[in-house]
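Everything on this sheet refers to the single structure shown next.
A protein chain is absent from this complex, but the other protein chains hold their places.
In this document, chain identifiers A, B and C correspond to the written order of the chains, with residue numbering beginning at 1 in each.
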Amino acid sequence: MTVLKPFLSDNAAAVHPKLWEAMRAADESDSPYDGDRLSAELDARFSALFGRECAGLWVATGTAANCLALGTLVQPHGGVVCHREAHIEVDEGGAPGFFLHGAKLMLADGEGAKLTPEGIAALVDPIRNDVHQVQPHAIAITQASEYGRTYTPEELAALGAFGKERGLGLHMDGARFANAAAFLGGSAQEAARAASGAVDSLAFGFIKNGGMGAEAVILFDPEAATQVRYRRKRAGHLQCKGRYLAAQILAMLDGDLWLANARAANAAAQEVAAGCGARLMHPVEANELFVRLSPAEREGLRAQGFAFYDWGTDSARFVTAWNTRAEDAAALGKAIAAL
Amino acid sequence: MTVLKPFLSDNAAAVHPKLWEAMRAADESDSPYDGDRLSAELDARFSALFGRECAGLWVATGTAANCLALGTLVQPHGGVVCHREAHIEVDEGGAPGFFLHGAKLMLADGEGAKLTPEGIAALVDPIRNDVHQVQPHAIAITQASEYGRTYTPEELAALGAFGKERGLGLHMDGARFANAAAFLGGSAQEAARAASGAVDSLAFGFIKNGGMGAEAVILFDPEAATQVRYRRKRAGHLQCKGRYLAAQILAMLDGDLWLANARAANAAAQEVAAGCGARLMHPVEANELFVRLSPAEREGLRAQGFAFYDWGTDSARFVTAWNTRAEDAAALGKAIAAL
Amino acid sequence: MTVLKPFLSDNAAAVHPKLWEAMRAADESDSPYDGDRLSAELDARFSALFGRECAGLWVATGTAANCLALGTLVQPHGGVVCHREAHIEVDEGGAPGFFLHGAKLMLADGEGAKLTPEGIAALVDPIRNDVHQVQPHAIAITQASEYGRTYTPEELAALGAFGKERGLGLHMDGARFANAAAFLGGSAQEAARAASGAVDSLAFGFIKNGGMGAEAVILFDPEAATQVRYRRKRAGHLQCKGRYLAAQILAMLDGDLWLANARAANAAAQEVAAGCGARLMHPVEANELFVRLSPAEREGLRAQGFAFYDWGTDSARFVTAWNTRAEDAAALGKAIAAL
Partner (left out) sequence: MTVLKPFLSDNAAAVHPKLWEAMRAADESDSPYDGDRLSAELDARFSALFGRECAGLWVATGTAANCLALGTLVQPHGGVVCHREAHIEVDEGGAPGFFLHGAKLMLADGEGAKLTPEGIAALVDPIRNDVHQVQPHAIAITQASEYGRTYTPEELAALGAFGKERGLGLHMDGARFANAAAFLGGSAQEAARAASGAVDSLAFGFIKNGGMGAEAVILFDPEAATQVRYRRKRAGHLQCKGRYLAAQILAMLDGDLWLANARAANAAAQEVAAGCGARLMHPVEANELFVRLSPAEREGLRAQGFAFYDWGTDSARFVTAWNTRAEDAAALGKAIAAL
C-alpha cells in the first residue's frame, strides 16, 4: 500500500515536540487570561526580535490576528486596500467586515498577489475625496504572498513610504512570515526585520509553522495595543488559559525554532521546485508551489501517493511544512520531472 | 514556606492528563478546520448525551460560545434578557454588543443571579410593542449561576414554557454546566438532560473543568448550526487545527470524565462549605462559595496560604476545581470554621 | 362638538410659517447634498451663537443627531453613561447599538432624569479597569431632561469638570434644548451658552420647536466634524436636497425664532402649571408637565377635549408646543385646578 505523501497544506501539520513540552510545562497554575508569567514576556521578546518597541499579543487564529490589527488602522467608515486575491478578501469568511464594523476591503492588483505603490495608486487615486466614496485608511499585504512570493526589503520600504505619504497605515498578514523571513536570510533578527520592513502591525503566524493554536498580533504602536487588548476580549479571543498560547510562541522564539522550521519547509519546497522547471507558475520564495499540471498528470501523481489540491483546472498547489519528509519532497520533485 | 492553596478560580487550573494524551494522539495529520475525524464525531456524541438531535461545535472560549449561540436567537434590533449580574453583561467586555451587532442586553433581577418567569415578566411586560423600544428576542441564563446556584429541572421547565409563550429563545451559558449537572445527580445522560432542560442552545463549558481551550456550542436547531459555522469562521474562531479542540472535548466525554471532574470540584466545595455555616451568602450548588469574611479574617486565611478573591468589602469568593486537593479543601473549611 | 385641545406632544406640531417660506425660497437650483449656499452658512452661524468654534451639520432626526455625535466620543468597545430613563436608552429603538457598533449604554440614576457627578461616579467607580468590563468613554445628558428639568450652568460645569477629570466626553441630547435655554433666560447667545455649558457635542433640536425634519449636530471639535460628515453619509442621512434642511435651521436662527418659539411653549406650560399645584411630579422647567391624575380625572379632562398621554397608572404627561393656543393652556390649567 502506498504511504501518503502530504503536500496539501501546512495548516494541518503536527505540532512541534518542543511546543508540546512547553505547553505541558505551563500546566502549573498561574494567573488566568494574559496575566501569567509567560504572556508577560511577549512584548519584550518581540521588541528584541524586531529591534523596535512593540506589543505582542497571542490570539488563536490568523484571521483574528489580521482583523484585530487592522482595527487599529481603519475606521468603520474607511477602507483597507488589499490584493484582489488576499486571504482577508478571499478566505476569511467576511471576518474583516465583522471586526471592522463594515469597513470596506478595496481590491488592488499586482503580480504574484503582491501589491506595489503603483498598483495601489491605480486603485486609490481615482477615489474622489468626498463623503460619497469610501476613503482608504490602510493597506494590507501578505508576507509571503498568497502565491508564495516574498516582498523584498526594498519593496517593503517603497510601500511604507507610499503609505506614509498617503496617510495609510500598513499591516502585514504574516501567516507565512517565517517562510518569507527564512527566504530573505540572515540571523533571526536580521530575517525578521528584513521581512517586516516598517509595517505598523503584523500578524506573525506560528500555526502553519508547527504551532497548535497561537499566532501573535504585533503592534508597533503601544497605544494601539491597549485598544486591541479590549477588542480581543470583546471578540471572545481572550482565552483564560492563555499561558498555553504564550508557551507555544515562546517555544517558537527560543533558539529561533520559528526560523529553523521555516527553513526546513522552504528547503523542501526548493527540493520539489527543482523538478518543476517551466511548469512553475510563480517563483518559489517560501513553501508553496503552483505548478502547471494537466488533470491526467495530477492523477498520476496522486496514484503515487502524493496528496495536494488542484489549483483551477490546469495546475496544482503543493505546500511543504516544517515536518515534510525530505524523501517525500525529493520524490515529488522527481515525479514531476518525470511527467 | 507556606505552599499555596489555590481557590482563586477554576479557569486557570491545569489541563487534565487525559486531555493531553488525546491532544498528542491527534498530532497525526488530518483535514484542517473541522473537517477532521474527531470534529466529525461531535454532533453524534452530543446528540446521544442530550437525547435529542443537536449540533456540537468547538470554539476556544465561553464568551465566543455564548455569543455565537445567542446570534441564532436574536436579531440585531432585538434584545437578550439576562440577569443584571450575568457574565455576558458584566464580564465579557461587551462581546454581545459586538457579536450581536448591537443587540441590547436587557437586565432582569432574580435571587442568586437566577432568572424566573416572574422576574423576566417584570422587565419585559412594560415594554411597549412599538418600534421605539427594543423588543426582547431571547433569554440567557447561566447554569450554574454566577453565584454558584443551579437551576432545577422544574425551574428550567418553567423558563422554557415562559419563553415559548412569549416567543423568546432560551440560551444557557454553561461555563460551569458540568458542575450544575453533577449537583443534580444521576448518570451522565440524566444529569446533562436535567441540567439543560429544553434550552435552544447551550455553551457547554470544558475549560474550567480541566480543558485547555475548547468549549462546545450546542445547538438544538440544526439550521442554526449552519449559520453558526459561517459565523464562527467570520469571528476568527475557526481554528485550522481544530482537531486538537475536538480531541479535548471527546476526551471529556469519554468515560464521562466531564462529570467526574465536576463531581470532584463540587465535593471539594462541599468540604469547604461544611466549615462556613452561616457565613455562606448563597447555597453551594456547584463549585463556588461566597463567604462573609471581614478584611481581617481574609488576611488571616491568606496568611495560611489560601489564595482567593475578595468579593466586595466584606466577603470572599472561593472556587474549587477538578484538581483541588482534598486536603486543601478540608483545611480551608477548618480554617474558616476556626475564625 | 368639542374642539380638540392637543397636549400630546410637541413632536407632531405644525411647521412654523417662516420655515415654509424659507424652504420655498430654497427651491432655486443649487448644489446637492451639503454643498449649497445655505448649508455652508451653518458652521459660522452656530459658532457665533455659541461663542466658540463649532461645526453644525443638519440631519433629519434627533436619534440620528445623538448617535452621530456620540460616535465621536465613544469607541465600539466602550460605553456611554446615560440616565436610566434617557431617550437614547428607552426610546430610540436601539439606535445607539447600531450607530456605535455595539458600544454599551451604561445606566446611571438621578432625580428628574438628570445626571450628577455623584450618580455617574456611583456607576463607574466600581468598574474594574480591565478588559473584561466595558469602560465608559462618554456621558450623555438630556437638556431639558426627559422629565422637563433643566440643567443649570453650575450643574453643567460640574458635569464638564467631572468628565474632563475622568476622560469622558460629554454629549447633550438637546431635543428640547431651546426650551431649556428659554427657561434659563437671557439673549439668544446668553441662553444658548448657559444651556450648553462646555459640552463636546450637542444635538440641537428644531423639530419639536416648529421645524419639519431638521436637527443640528453641533460638534465643538472640528476634526470630529470631518468624521461625522462621512458617517452621516454612511448612515443614509446625507439628503441630496439638504438645502431644505439648512433652510429650516437658518430660519430658526434668524431673529432668534428658535428662542421665541420655545418661550411660547414654556409660557403655555407655566400657564398649565399654575393650575396643578401639588399634583406636579416635577418642577416645570421647560414645556413638559407630569401631573398626578387618577384615571377618573384623566377621563374627565379628556371629556373636555384635552388630548394627552397617560403616564403610568396615576399620572399624565402634558406637552406644550410653539403653537399651543394660550386659551387652551389657560383652560387646561383651570380644568386641572377645578378637579
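Keep this in mind: a residue touches a chain if its C-beta (ideal position, glycine included) is under 8 Å from a C-beta of that chain, and two chains touch if they have at least 3 such contacts.
Not measured: the values here are computed from a predicted model.
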| item | value |
| --- | --- |
| Chains still shown that are in contact with the chain withheld from the display | A, B, C |
| Which of B:13, B:120 or B:238 contacts the chain that the document leaves out | B:238 |
| Residue in contact with the excluded chain [from B:11, B:152 or B:227] | B:227 |
| Hidden-chain contact residue, picked from the options C:64, C:108 or C:184 | C:64 |
| Touching the absent chain when the full complex is considered, from B:44, B:131 or B:303 | B:131 |
| Identified contact with the non-displayed chain, of A:133, A:189 or A:227 | A:133 |
| Footprint left on subunit A by the chain that the document does not show | 76-79, 90-94, 96-98, 100-104, 131-134 |
| Touching residues (missing chain, whole complex) on subunit B | 33, 75-77, 101, 131-132, 135, 227, 229-234, 238 |
| Residues of subunit C (touch criterion as defined above) contacting the omitted chain | 6, 9, 11-15, 20, 23-24, 27-32, 36, 59-61, 63-65, 67, 92-95, 97-99, 207-208, 212-213, 230, 233-241, 244-245 |
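As a working rule, only the chains that are shown with their structure count from here on.
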| item | value |
| --- | --- |
| Inter-centroid spacing, subunit C versus subunit A (mean Cα positions, whole Å) | 50 |
| Whole-Å gap separating subunit B and subunit C, where each centre is the average of the chain's CA atoms | 43 |
| Gap in Å, rounded to a whole number, between the CA centres of subunit B and subunit A | 34 |
| Multi-partner residues of subunit A (at least 2 other chains) | 230, 233-234, 238 |
